[in-house]
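My structure is below; once you've seen it, I'll send some questions.
Removed from the display is one protein chain of the complex; every other protein chain stays in position.
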Amino acid sequence: MSITTPEPGKKINRIGLEVQPYRGGKTTLCAGCGHNAISERIIDAFFEMGVDPKRVIKLSGIGCSSKSPAYFLGGAHGFNSVHGRMPSVATGAMLANKQLVAIGVSGDGDTGAIGIGQFVHLMRRNVPVIYIIEDNGCYGLTKGQFSPTADLGSVLKNGVVNDLPPIDTCSLAIELGASFVARSFSGDKKQLLSILKAALSHRGTCMIDVISPCVTFNDHEGSTKSYAYVKDHEEPVGDISFVPFFEDISIDYEPGTATEVRMHDGSRLFLKKVAADYDPTDKSTALKLIRDSGLRGEFATGMLYIEPAKHDFTTLLNLVDEPLATLPLERVRPGRDVLDAIMESLK
Amino acid sequence: MSITTPEPGKKINRIGLEVQPYRGGKTTLCAGCGHNAISERIIDAFFEMGVDPKRVIKLSGIGCSSKSPAYFLGGAHGFNSVHGRMPSVATGAMLANKQLVAIGVSGDGDTGAIGIGQFVHLMRRNVPVIYIIEDNGCYGLTKGQFSPTADLGSVLKNGVVNDLPPIDTCSLAIELGASFVARSFSGDKKQLLSILKAALSHRGTCMIDVISPCVTFNDHEGSTKSYAYVKDHEEPVGDISFVPFFEDISIDYEPGTATEVRMHDGSRLFLKKVAADYDPTDKSTALKLIRDSGLRGEFATGMLYIEPAKHDFTTLLNLVDEPLATLPLERVRPGRDVLDAIMESLK
Amino acid sequence: MPAAGTDILIINDFSIQVATVNGSGSQTANLVLLRSIFQMGIPVSGKNLFPSNIAGLPTWYTIRANKDGYVARKKEIDLLVAMNAETAREDVLALGPGAAVVYDEPLKLDQLRQDLVFYPVPFDRIVAEVCKDAKLRRLVKNMIYDGVLSQLLNIDLAQMEHALRRQMGKKLKAIELNLAALEAGKKFAAEHLVKQDPYVVEPMDKTQGQILMEGNAAGALGCMMAGVTVVAWYPITPSSSLPETLIQYMKKYRMDKTSGKATFAIVQAEDEIAAVGMVLGAGWAGARAMTSTSGPGISLMGEFTGLSYYAEVPGVVFDIQRVGPSTGLPTRTAQGDILTVAMLSHGDTKQIMLLPATVEECYTTAMDAFDLAERFQTLIFVLSDLDLGMNTWMSNPFEYPTKPLDRGKLLDQDALQRMGEFGRYKDIDGDGITFRTIPGDGMPAYFTRGSGHNERGQYSERPDDYVNNVQRLARKFETARQYVPPPVIDQAPGARVGIIAYGTTHFAVEESRSHLANDAGLPTSYLRLRAYPFTDDLPAFIERHDRLYVVEQNRDGQMLSLMRMELDPSLTSKLRSVRHFNGLPIDARSVTDEILTQEKQAGLQGARSHAVPVGPAV
Partner (left out) sequence: MPAAGTDILIINDFSIQVATVNGSGSQTANLVLLRSIFQMGIPVSGKNLFPSNIAGLPTWYTIRANKDGYVARKKEIDLLVAMNAETAREDVLALGPGAAVVYDEPLKLDQLRQDLVFYPVPFDRIVAEVCKDAKLRRLVKNMIYDGVLSQLLNIDLAQMEHALRRQMGKKLKAIELNLAALEAGKKFAAEHLVKQDPYVVEPMDKTQGQILMEGNAAGALGCMMAGVTVVAWYPITPSSSLPETLIQYMKKYRMDKTSGKATFAIVQAEDEIAAVGMVLGAGWAGARAMTSTSGPGISLMGEFTGLSYYAEVPGVVFDIQRVGPSTGLPTRTAQGDILTVAMLSHGDTKQIMLLPATVEECYTTAMDAFDLAERFQTLIFVLSDLDLGMNTWMSNPFEYPTKPLDRGKLLDQDALQRMGEFGRYKDIDGDGITFRTIPGDGMPAYFTRGSGHNERGQYSERPDDYVNNVQRLARKFETARQYVPPPVIDQAPGARVGIIAYGTTHFAVEESRSHLANDAGLPTSYLRLRAYPFTDDLPAFIERHDRLYVVEQNRDGQMLSLMRMELDPSLTSKLRSVRHFNGLPIDARSVTDEILTQEKQAGLQGARSHAVPVGPAV
């Protein structure tokens, strides 16, 4: 199996762009913050897939994580909105222009606490957004309080122990209707990159929970979201091989050892099975897998669930092909006859 | 198996009260509304369990369902708060006085739409509240729009078809940490009464989703929340026999055919198994059961999940035994020495 | 038809109140009654006073017919139709002497008072005769009082039939049944009732070519004509009928002819925060987007409103006001959100508000709102109310819009050249309004944020960047004064007293002015506000008068407060307050009485006390 990754330097991608417009401003996050690594993978994925930044919108809520859209894809429009409400803003933007590619970045506090309501409904609607949770189990920007994804028994720097069960955002997303659900780790470059590229080929909500250690507040012994802990307890559910539609590569697996998924844009995703009963297109097994690894104190990473053919929200709404935002006057203002008819009916 | 149900009339209960203080104001809901039947079961359960109304608080959000606390337990304090926010109000009240018995009534719109965020966090905290969703798949009070529990393909009176998947509040509650999760039907007197009585013996969040048809807006052919449809598609997961702590009754089941659950207050719950692998104390099987019956187009009712020993939120917070609300001054204002010491440390 | 027992006839000037139970299907009968009078050429209005409940509680429907075109609520009920046993006693006791009562005979209401005219009608007996199917009787019964009134008031039965057919469309069976009831009612009245009250209808020509419509429907129509493409809403009384009517219009008139697909997206959001969030996301991405809500929703939209103000994202919010605070009286009318909306959200913010008074203005204001939203790149709040939104009003037919859409300052090559490098928040025109680009438009991208930013939209915490930016926002708000709809002014020659009002208060004021001028010899000038911020017309109008009454429907004199905040104290010292806030639409007599009382006081004393609002409430 082989996927060509571009060398650094003046390499240009499929649509003739250098990596520059995929980069963003200089990060103001802490050195070593997991969020920075995720930004880099996002840059790589969009560059390698040849997505035009001018067609991309980047959205976020509030938090260290939510700042990160400023640090990638400088050529794209960005919207750093308010705490926990990125889902509604992203939904509105995609309704306005369904031709855009939306990437939303949130934090575990931004999503799990104040934003869980909008999260639920975005998943349920299967709005075409790549929704990334940069998950560090704490509130980085407000100095390290526990977030709702903090594990039971995880310990804060100041010794406070978390005594509430975590919200598993992947289970929730699967349960609620998201059609592409994955979990990864900011330190796992290869896996994260494959997932992001696959997400760019999917039409519908791609919910990607990326464990992303907070080096300043939650990277110590006793934390279950530290680099060390995550490296030790990550359980990939299988290798991911992604073949974009514009590459002609054949992948060989022994029959029965991998699931092949054909994506919306013609790309192909090969998911190697680790356990025999692992079926990433079946909700129940996906949910059980997550729960079981959780009970073992581990966390399953990789493509957890995928439903490539599910209708996304703009399709459900039967929108015209063109962006609503720029329909010309004659298509959005009915004629004089319509007004006359309505007036007549009211006389 | 036998449980004595009180005859009508001047019967008094265990604590010497007639049924009168358990009744409420005259209902202003539509004749035939499922919510009224639920109010009646609540009256029965509290009366039969001999819970003193003066120890009870009734809370709700906004909706036809949320009006119903005015129609039961007139002797209890009630709080009809704002739309979707009953969980936080109930949490605060129980922190103020953990000796109270809280019953919260919500609707599927109140909970599933605007209130889903607070719902998630109440479940996660396992706050000791009996949380009832009077679930009619629509917004009754605002005249019949779909709510997020409306089933895929269900049809409104005006012909509009629901094309979003429903939120399964029971699955969500189990997933999130509620320790007592049940589903019932306003038309199933016996089952609902047993569940409510068991809930009164449980310490922790009792999430009870009660399908409760809206006769005015959602009781027609094509609706999946009509009386007719629900009667046809209800799948009880098994008989429930509840033996309150103050009754000395023995129940005989063939070994292996029932699960016996010992409740917080010493009451006992016998759950007869329908399927061999049904285990109401195991999250995964409970979730699977719900999902599988859903896939068959049916809905499982009964006690879906129970975890009797799980610590409730007030226990987690290690609160003193007395109500916080009425602690005397000397227990809530530290002495002069404390202030002096603090002042000294700041000099 | 000369009435026995009365000496004078009162022609085309009365109010009818029908007291029923909600969910009992009286709406058809009431609309038929309203429409038949309207068709006879007499100005009318119809107001539904309903409970926050689905079925079983008291409801009152009030029709006012007035030859002079005054259609505000009339304080006095001239003719009561008492169908609701529960409230009948109280309803009758509340009437003024001389009023007439049509009532269900078994209620024996005639024993309650001597000073009224009573018309007992055995509804159950009559309905049993015309409607064999007992189950249908409840629905048909109401049509009987229409028949009775047709006889008593001299309303043309043919007009009632016409109205009924219109109402019921193709339901021929139902029409037949209802017609029979109508006729039976009329027949009963003709045979058994002796006209004793003075109220009669005579044909006129004052409604020729006019329409009957609710404000929410008119607003919806305006939104469609404004080219709205994204609608996110959450049900709430009295707002829901705006988006719900819009859905109907859009499904009918805005499906793309060739593809059969929708040129719009309408989403029932999970709550008001999500609704306004979607609006802002869509507005940011270039769509004309809107939501509609009422007080509780407004309170929830505070945070996003601040984002819209500060990050400059367009959108339209309809606030169909109801009685607050909190859940309040969801089915009663008020103008109580003025102050809250004007300064919605923390920090230094000011919101632009539009204030339609008529159904026609609901239509035009909706179109203005979208233009202003794109011009000023911020949320525009349209403050209507329950009375306007849900009740039935006469209007001239609406005009087809001829102006093109104002999409505001979208960056183009010309602007880019003038600017040098693109700066999203660079004020090159000096009006506080800057140029924006839209994702996917190929123009330079920028980063939108609710946090501090400089002219180029970059993150900044610099004191000077912050000050420059918020001062520009203040400048932009000043610019808005030139763009919002100016007030409508009626200057009475020589008048020393002025009245200031807005929204539905207009109708009571109009009528009160005629009372004041004709009956009390007090001519008044009138300024009707149509927007906040105020235009210069307001201080100029105040300047021209000695005393001005700000009439509004809230407890705290909210618009007066805004004026006091904004205008010079030498002007605001002339302002007095007339307030009406019991949930019923304001009526002319209350306004007149209160103004006359205050005028008398003004004659006696000079100075006024400290507390605002000046003057007692109506």
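Order of writing sets the labels: A, B and C. Residues in every chain begin at 1.
To be clear about the criterion, contacts are C-beta pairs under 8 Å (C-beta built on N, C-alpha and C of every residue); 3 or more make two chains touch, one makes a residue touch a chain.
What you are looking at is a predicted structure, and each value in this text was computed from that prediction instead of being measured.
Novice: Among the chains present, which touch the one that was left out?
Specialist: Looking at the complete complex, the unshown chain comes into contact with A, B, C.
Novice: Among B:Gly78, B:Pro128, B:Gly144 or B:Pro280, choose the residue that contacts the chain missing from this document, as touch is defined above.
Specialist: Of the candidates B:Gly78, B:Pro128, B:Gly144 or B:Pro280, B:Gly78 is in touch with the missing chain.
Novice: Check the options C:Gly185, C:Gly295, C:Pro356 or C:Gly423 and report the residue that touches the missing chain.
Specialist: Among C:Gly185, C:Gly295, C:Pro356 or C:Gly423, only C:Gly295 touches the chain that is not shown.
Novice: Looking at C:Gly25, C:Gly328, C:Pro401 or C:Pro485, which residue reaches the missing chain?
Specialist: C:Gly328
Novice: Of the listed residues B:Ala90, B:Ala198 or B:Val237, which contacts the missing chain in the full complex?
Specialist: Per the contact definition at the top, the residue touching the missing chain is B:Ala90.
Novice: With the full complex in mind, choose from C:Asp146, C:Glu214, C:Glu270 or C:Glu303 the residue touching the hidden chain.
Specialist: Final answer for the missing-chain contact: C:Glu303.
Novice: Go through chain A and note every residue touching the omitted chain.
Specialist: Residues in contact with the chain left out: 28-31, 62, 64, 82-84, 113-114, 116, 139-143, 145-146, 148, 216.
Novice: Residues on chain C that touch the omitted chain in the whole complex?
Specialist: Listed in rising order, the touching residues are 51-52, 295-296, 298-300, 302-303, 305-307, 309-311, 323-332, 334, 336-337, 339-341, 343-350, 449-452, 461, 463-464, 466-467, 470-471, 474, 539, 554-556, 558, 561, 564-573, 581-584, 607-612, 617.
Novice: Touching the absent chain: which residues on chain B qualify?
Specialist: Touch with the absent chain occurs at residues 25, 53-57, 59, 69-70, 74-82, 85, 87-97, 99-100, 117-118, 120-121, 314, 317-321, 323-327, 329, 331-334, 336, 338-340, 342-343, 346-347.
Operating definition for what follows: only the chains that are shown with their structure count from here on.
Novice: What's the distance between the Cα centroids of chain B and chain C, rounded to whole Å?
Specialist: 41
Novice: Any idea how many Å lie between the Cα centroids of chain A and chain B?
Specialist: 35
Novice: If I count partner chains per residue in chain A, which residues reach a count of at least 2?
Specialist: 117, 120-121
Novice: Would you pick out the residues of chain C that each touch at least 2 other chains?
Specialist: Where chain C meets two or more other chains at a single residue, that happens at 270-271.
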